[in-house]
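Some chains have been omitted; the remaining ones sit where they do in the full complex.
So that you can tell them apart, the chains are marked A and B in the order they are listed, and the count of residues begins at 1 in each.
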């Protein structure tokens, strides 16, 4: 019964998020032999000013 | 000083969320004898396209 939480920067399309859920679920299933229907994936979208790398937000870096 | 984080699908009313905080705090207090005023509860609301079960988002499933 694996539960994955994935933090990503905001800006991905719904199609990309759907693909992310699908592929990560498949990857967990293959790696540790957990039944696919038991896998849970939670996506957490971070606004650019809420994620810091090396002391600066991604927003400030202008990425 | 227990700290609980609860992930729930979006769509609950403020009244339900208040009840959730109240009842979970009471449950923790009763189970492990922690003073109620020391319990913290964080609710995290997930949009339907951000929660995947068995490789599909709840949104895609049409729930």
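The rule we apply is simple: a contact is a pair of C-beta atoms (placed from the backbone, for glycine too) under 8 Å apart; a residue touches a chain by one contact, two chains touch by 3 or more.
Source: prediction; values computed, not measured.
Of the identical chains in this model, 2 are shown in place, and the full complex in the file is built from 6 copies.
Methods note: only the chains that are shown with their structure count from here on.
We define each chain's centre as the mean of its Cα atoms; on that basis chain A and chain B are separated by 20 Å.
For chain A in complex with chain B, the residues that touch the partner chain are 14, 17-18, 21-22, 24-26, 36-45.
Across the interface of their complex, chain A is touched by residues 7, 46, 49-57, 59-60 of chain B.
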